[in-house]
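Of the protein chains in this complex, one is absent; all others appear in place.
And then chain A:
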């Protein structure tokens, strides 16, 4: 959209033929996007940034497939879909997001062990390529090369039923991760089938949203009793605001829960809000307020402190409160109030009680 550098970068990524070129392009993406961050409207910026990330990830997968062929492993034995979870799944990656991924492949008629082995090796190459391109690994090991997140469709369905049937704390956490799952590359149909199963199970196990609520309300909004902002008290981030866990995540979690309850399959928070309004699950003026609050959180999140650790793009999700103007602080407070209101609404809708 009128940004020749970005169009050029997209083209170059699509043509990159080894990981070093990808790494180089990733750095250019970072520099370029950082440069235009201040001048772009946040929604548009977010879309463009995620398109670049998606393209980079897809290119890595293509290169990994080629590498497998070079190693004599042939081409993929069955169709598969490469899934992104977390911020990638929600199309909300920042300049420095980590990898959260999985893979679902079609059930193989012949040798399933060989198939599994192929994807194990493929995903290892993908994860390591992305790592070399500056994407840190997920600390919770939600990665496509983890056998737990690299399965055939049937295996996935069995696992899903197990999680729904026995919603332990861990199982509910995985279900919430899966709710943001999106196919970025490959045969999207497999991902759709998996989501069909997911949403059928939500209807079959109505108590699951209650369990999800317990898990998602852990993160409190950064607002004190007197409507003041809660800042970090100690350490090198003293005085900072935990934008990620105190503003962004609470809103994402609450909207996700509403979407799951309503059977809405969108994964990005904005489209979830819009679809909820469209289906009369949210009054339109409320939806507009949530959307506005979310866009502010998204913008602030893009401003949070970056750390470049051993060539990996990382981010602690915290923002120095000094870097906020007075108007922005007031805007943030009112957005947080909106977030708190939403949390209360979700709590009431799910439990029938007041929070």
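We take it that contacts are C-beta pairs under 8 Å (C-beta built on N, C-alpha and C of every residue); 3 or more make two chains touch, one makes a residue touch a chain; residues count from 1.
Everything below uses one rule, namely that contacts and distances are computed from a predicted model.
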Have a look at "Extracellular solute-binding protein", "Osmoprotectant transport system permease protein", "Ammonium transporter" or "Sel1 repeat family protein" and point out the UniProt protein name belonging to the hidden chain.
-> "Ammonium transporter"
Hidden partner chain, touching residue among A:75, A:207, A:236 or A:325 = A:236
With the full complex in mind, choose from A:41, A:162 or A:224 the residue touching the hidden chain.
-> A:224
At which residues does chain A meet the chain that is not included here?
-> 220, 222, 224-226, 228, 230, 233-239
